[in-house]
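This report refers to the structure that appears directly beneath it.
Only a portion of the chains appears, each positioned as in the full assembly.
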Amino acid sequence: MLRIAVLGVGRIGRMHAENIAQHPRATLAGIYDAHPPAAHSVSELLNVTNFESSEAVFSSAEVDAVLIATSTPTHADYIEMAIAGGKPVLCEKPIDLSLERVNACASKIADSNVPIMLGFVRRFDIGHRGVRKAIEEGKIGDLHQVVITSRDPDIAPDSYIEVSGGIFRDMTIHDFDMARFILGEDITTVSATGSRLVSPALMERCDDYDTVSAVLTTASGKQCIINNSRRAVYGYDQRVEALGSLGMAISENRPMNHTRLYNAGFTDQAAPLLNFFIDRYDTAFAAEIDAFVDSIERGIAPEVGFEDGRQALILAEAAIRSAKESRTVNISEIG
Amino acid sequence: MLRIAVLGVGRIGRMHAENIAQHPRATLAGIYDAHPPAAHSVSELLNVTNFESSEAVFSSAEVDAVLIATSTPTHADYIEMAIAGGKPVLCEKPIDLSLERVNACASKIADSNVPIMLGFVRRFDIGHRGVRKAIEEGKIGDLHQVVITSRDPDIAPDSYIEVSGGIFRDMTIHDFDMARFILGEDITTVSATGSRLVSPALMERCDDYDTVSAVLTTASGKQCIINNSRRAVYGYDQRVEALGSLGMAISENRPMNHTRLYNAGFTDQAAPLLNFFIDRYDTAFAAEIDAFVDSIERGIAPEVGFEDGRQALILAEAAIRSAKESRTVNISEIG
């Protein structure tokens, strides 16, 4: 049994802790949270060790691997500490909001072969993977165009938006990674457009956008079109579409259930979409833990690693510049 | 150009007249209606001859074929007159509400080879035909079970229901014909169940039902399940499903358009169903005229003939007896 400790037991960390506890070949080695009351109550509830400090986690002989679900500014430090301690890491995205810090982290851990996995959970969604699989199996031929729709059910609180690093680094970053996953080829250019429509005053204040489009291209001319909104009142809209020379594959949304209603005035009304990312990507989160355990057990590199996190951030930086300067930005300009 | 006259220019007759006028290889030879003002206004509108009597139609040298869309009690007489006059006939269903009268008509016209086509328009629906075609092409293997859902958007006026001959002869008769079309094999038994739920007092008064189920079997054991309701507030519900040894084919409903709505509280809401039989089966009615013209031009028997009308009525009689006597009725008991 692989003993995994969880750092940070907020909403996401706690969900990860439960998934680890339920994994057939892993156990929850304990938790740590900078906020002692939270740490205490979760350790009680899950009946596991409450580590006194992050250092205690990284040096514990009872811990085989760590999952980092703390606040973003701590990620890079914890990754470095984990690698120094020889503990494989599964770290929530993003590595850091600063590309400089990410690059510094990259240098520091360059000589290590302790595995680092990045928590781009959407790669583990069975629907999105189905699109990737259709491509790999040749079912849609050569890939030409990808369309990623990714809209949150509602905008996060102002306090979150203010420190999020902006929509491209915080939200679109998932889609940049998805674009890389589906395209299977390096992205060379980014053209991005941002608007302030959902919460204009807040966006103005933060010099941020709430509605964005981005067009990415690869060296061979493959295109990926991303559209994002901070608010889609009909639910968490998560679709991936791939057009190829022989067909198209689409990963559609997931409704809450399969009941449909027909009444006077309309027909064939589906249940609401799964609205919360933890519900929408429930099996993906479990599959992510499984992939992490699997990569450690088999001694192979995780499917999505540190460099994937860095590349996604580079795309975010390129998008920010593109939206600001109203021009297509070449990836080589960044970093 | 095949010159076709239309007898009866109520709602259905007039629609047929327009379809004939638009057919590339047919013209509207004129109309007749027992109600002179109606006849007058339609003949003016369509700019065609207004025949003075049905006899005038059947003896006219300017008429190559006739379409009978008058009230049910006149159908058998007109068929006999048309055959006597050597005019091919397309007659709206049913031939008559009395099986005795139908059998008498059958005897009278037995020696003629003037083609008679029955207006079971649903056979010409592209969706339902798709199910039949899937079977013929072997795409679902040996046929095992058919499910026909057929529900009207709303119950007809009391005055109509009172003379309709009952739900089995008036409404289910379409499904009996569809069952024969899809099964492609003689039906041997009928088991039917009727309820009074939509308009109980009227049904009580007419000794009729407004909600019925029927299970038909063929000699080889193929089953067909029909469900009917006089009122489905969500629209005109017309589905045909066929299960076979290698798969299933379904002819689904047709919404008014392909716009879908997603709002807070629901997702993926389709437009209402096409609600009126003339809209739902618009292309089927045109295809029916085309098949009629085609069979005359090519000198071949119409795809759906007098005997099909008689067989559907036999199934209706069996269903009536089955519902009354709470037992499975063998077709051989009828007629």
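Things to note:
Chains here go by letter, A and B, matching the order in which they are written, and residues are numbered from 1 within each.
In this section, contacts are C-beta pairs under 8 Å (C-beta built on N, C-alpha and C of every residue); 3 or more make two chains touch, one makes a residue touch a chain.
Quantities reported herein were computed from a predicted structural model and do not represent experimental measurements.
Displayed in place are 2 chains, all sharing one sequence; the entire complex defined by the structure file totals 4 copies.
Keep in mind that, in the parts below, only the chains that are shown with their structure count from here on.
In whole angstrom, the spacing between the mean C-alpha positions of chain A and chain B is 57. Of all the residues in chain B, the ones that touch chain A in their complex are 233-235, 253, 255, 261-273.
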